[in-house]
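Part of the complex only, each chain left as placed.
Labels for the chains are A, B and C, by order of writing; each one numbers its residues from 1.
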Amino acid sequence: MSELAKKTADALRGVSVATLTTCLFKRGLRNQFIQDVHRLNPGAGSMVGPAYTLRFIPAREDLNPIEVYRDPANPQRRAIEECPPGAVLVIDSRGDPRAASGGAILVTRLMKRGAAGIVTDGGFRDSPEIAALAIPAYHRRPAPPTAITLHQPIDIGVPIGCGDAPVFPGDVMVGDAEGVVVIPAHLADEIAAEAVAMTEFEDFVTEQVRAGRSIFGLYPPTDPATLTQFEAWKRER
Amino acid sequence: MSELAKKTADALRGVSVATLTTCLFKRGLRNQFIQDVHRLNPGAGSMVGPAYTLRFIPAREDLNPIEVYRDPANPQRRAIEECPPGAVLVIDSRGDPRAASGGAILVTRLMKRGAAGIVTDGGFRDSPEIAALAIPAYHRRPAPPTAITLHQPIDIGVPIGCGDAPVFPGDVMVGDAEGVVVIPAHLADEIAAEAVAMTEFEDFVTEQVRAGRSIFGLYPPTDPATLTQFEAWKRER
Amino acid sequence: MSELAKKTADALRGVSVATLTTCLFKRGLRNQFIQDVHRLNPGAGSMVGPAYTLRFIPAREDLNPIEVYRDPANPQRRAIEECPPGAVLVIDSRGDPRAASGGAILVTRLMKRGAAGIVTDGGFRDSPEIAALAIPAYHRRPAPPTAITLHQPIDIGVPIGCGDAPVFPGDVMVGDAEGVVVIPAHLADEIAAEAVAMTEFEDFVTEQVRAGRSIFGLYPPTDPATLTQFEAWKRER
């Protein structure tokens, strides 16, 4: 898994997912946002970390009696115990929230092990308990039925789809109160730097708009005076 | 309608819907969770009671002018006045939330009459008012248009589908902050007992995981020591 | 654009969207509720104002590089700067929330310019920031990807569809915590008056139901005594 520089991670924690999707768009990447998942615990801070992936296929009943959970080789259980500290566990649940991708005990364990977050395009069970945990968690909707009702965990560490976005192990996952974006690993440093600059400019713009200024000439800064004012604003801060 | 023992009802109030779906799964019942409805008022406590059912079909315009509400034989109105105290009114709205399954006045009346809750796989109108009531209420999304725009109440007390789950009158409905599960009446006592035991074990597991323990050997308790520790933990409580 | 009388606007601010859909239903209008959008900031008060429309079509990549935002003739940007004070900006996003209909800077500018609200059947980016603004805003779900990922703003001031409802420029948009209804401009005055009367009666009914009264004879008032009691109740208030 590629290394995620601390400087990059810190930068990403200070920018929004919306801003990051724009930086990706400029590079021709239009589908890196994980569609239709939301944060259970928006107050738990932003999420940044490399992707550690888990893949589900539809459950075949004879292979998925309740006893499968006793097997330490079960990929869902292994993922919880093997996801590296600092990483984000990303689950391909085929977008199906009718049965759980996991529950509060597993997510608590993941949190204790130092993971940076968990994302599924399905749903979690025990969602009220997960909403009270300090680890960022994203899903589609609450899904009380036990995972094996519909899902069979099949492998770990492979490229997956999640919410219609491609996720390769090691890609940098960033989540805020709106959602989660997938940054290809090799672009993380430059995207982070660009997003920080863009965020600063948008903070300036927001202040100007709140003061009553029109967006024309300001956003984007087609009036050269805007950039001069922005430079002055930065010096004053 | 089968009797719901007080002991069973009390037990069910202390366990989660997620735990109950697992108990049902062990008995081969995989579709008892009402899919894609959510609680309007999570703070109003858990919901437990036998199902009292109401069925809608698509509205035919000539049979559904605004005047139909004047008819005391209208099944929607009758359901509100006839649902037994302690029961849960469950509505088959064909999963269609584009028009209301009911509104705040009807739900208030149901609450005053002592019903245990109300569930629809459609939507309620006046949802902010319903969210402030003390009676548990579940729906898909707010649905201000009056019911007869799309729905015609057609009968009461028949088996229905609700959120893709089968609901027979008298089945035990249990709802928490995550959703609603349907327990076949004849299984209620044994499922309640099993869920209580399972909940106690999961409370022990949660405490252990919070203290830093791995899930391997613990959850499920494949390490025999786990069960010994659990017994000790129970004695200490 | 037709004038919205102050008296009518004030009346509409005091009634619910649910009540208004019933008044429209009585006139044969069944599809005036904007389906499947919700309020980001329910605390910001009710929304009343004439519709000012913006239409998107699917984005063609060569026409939608990031530079398009520099063009002051871009209909999305123009809509923000030209929407009349007091009006509601209604956006036809073809019900697609996979990319943004707009973001916090644009919505802030709209608010500063005195618009009454903004509605899209797609999604907003920067939704947490928008949720903190004082201007009523409605969407389907958060949509961080920049608009031009999928949407091309194409014209302003034309009749549109929004959430499966027809919206003509100048129609009166009313939004509360449940959603948004579209009142044809020529009906606004009479619908407002009828809704005020209906609201007063429903307040009376709610009080009666809370006091334990059955809905039969009361709601609707098929018992003549109900209307007499209502008249007395009104005099006492």
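Convention: a contact is a pair of C-beta atoms (placed from the backbone, for glycine too) under 8 Å apart; a residue touches a chain by one contact, two chains touch by 3 or more.
Because the structure is a prediction, the values reported are computed rather than measured.
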> Which total copy number does the whole complex reach if 3 copies are given here?
Replying inline: 6
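Quick note on the criterion: only the chains that are shown with their structure count from here on.
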> Looking at subunit A with subunit B, do both copies bring the same residues to the contact (over half shared) or different ones?
Replying inline: different
> Just how far, in Å, is the C-alpha centre of subunit B from the one of subunit A?
Replying inline: 32
> Which residues does subunit C have that touch at least 2 chains other than itself?
Replying inline: none
>> Please output the residues of subunit C touching subunit A within their complex, sorted ascending.
In response: 66, 69-70, 72, 77, 80-81, 98, 100, 103-106, 108-109, 112, 125-128, 141-142, 144-146, 148-149
> What residues of subunit A sit close enough to touch subunit C in their complex?
Replying inline: 16-18, 20-22, 25-26, 30, 33, 35-36, 38, 42, 176-179, 181, 202, 205-206, 209-210, 212, 214-216, 219-220, 222
